[in-house]
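The complex appears here minus one protein chain, its other protein chains still in place.
== subunit A ==
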Amino acid sequence: MVTTTAAPSKPLVKASGKPRAGMTRKRREALAAYAFLAPDTIGLLTFVAIPMVLAFGVAFFKVDGFGNYQYVGLANYKLMAGDDQLWASLRVTAIYVVTFVPIAFVVSFALAMLVRNHFKGIGWVRSAFFLPNVVSLVVVGLIWQFLLVDKRGALSKILAPFGLGDVSFLGTPSLALGTYVVISVWFLMGYQMLVFLAGLKDVPKELEDAAQIDGAGSWQRFRYVIWPLLRPTSFFVVVNSTIGAVTGLQAFDLVFVLTKGGPARATSTVVLYIYEQAFTFNNMGYAAALTTVVVAILVICTGLMFGVTRGGRFDED
């Protein structure tokens, strides 16, 4: 990767470098660039791009535990129609997305507004909101399992005076998914708060001051100054948290530790179901086919969001 300069008056003699007099500067620059890019490009190709393409190929095979491939055409896709557990998982993920994304949005936005302006101890407050995001999802799962242990857990004791001491938050199918949503919000609110804070930094103080002088109340200042200027950030947060809710680690690690998808598959997300198909039941081909479906859903969803919002630019107003 050692290259010499263009200046012929300064012949830099490199021990192993052959003279490259014939090479133009442009050519050398390009060669250097490819060399610099090679490690990461090869890595991303091998460990991201090829797997992505491979999923679409493997989807047409039946793969057994010993790694024998047998071409089965569309059989894996046909299987999906009658796979009740798959539909249950799709439903879980859908409910999770439409509850988690808006709740996390509102909570983290409110926190950002709360810690936007300086006050005593703001540093600790911001860190405190972010701290849950620092520990691993495994630890988060264990923490909440402990806090939510039936009857004896801390939350049951806090809620006992309200007559809710016997509620099993992780053991009741109708409550488990909601509990998982709340824990996810707790985990991710600090991160989204930071993204909002970064966006709020770009809202010029003068605009708000001007609005205030014109007699705008705090709600009006929010509605007509801050909110419109924050739209690109909001768009990013929504897209990012939607993708995270469907395919992020929060959709796997957390449920795996917290509930293993139960009770009665009430928290079985799509990515958890794919994992089980691949590594518990050894149906690699079927799991690959399911992967392609998730990718398709995701592409359609983000495409729709970009289409509806014109790439998050909102320049119509």
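By our rule, a contact is a pair of C-beta atoms (placed from the backbone, for glycine too) under 8 Å apart; a residue touches a chain by one contact, two chains touch by 3 or more; residues count from 1.
We adopt the following convention: contacts and distances are computed from a predicted model.
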Record lookup, UniProt, unshown chain, options "Metalloregulator ArsR/SmtB family transcription factor", "Nitrile hydratase accessory protein", "Iron-sulfur cluster binding protein" or "Carbohydrate ABC transporter membrane protein 2 (CUT1 family)" -> protein name "Carbohydrate ABC transporter membrane protein 2 (CUT1 family)"
Check the options A:V167, A:V238 or A:V294 and report the residue that touches the missing chain.
A:V294
Tell me which of A:V72, A:I226 or A:V257 is the one touching the absent chain.
A:V257
Hidden partner chain, touching residue among A:V139, A:L164, A:A210 or A:A264:
A:V139
Positions on subunit A where the hidden chain makes contact
1-5, 7, 10, 12, 26, 28-30, 32-34, 36-37, 39-41, 43-44, 46-52, 54-55, 58, 67, 111, 114-115, 119-122, 124-125, 127-132, 134-139, 141-147, 149, 152-154, 157, 186, 189-191, 194-195, 197-199, 232-233, 236, 240, 243-244, 247-249, 251-253, 256-257, 271, 274-275, 278-279, 284, 287-288, 291, 294-295, 298, 302
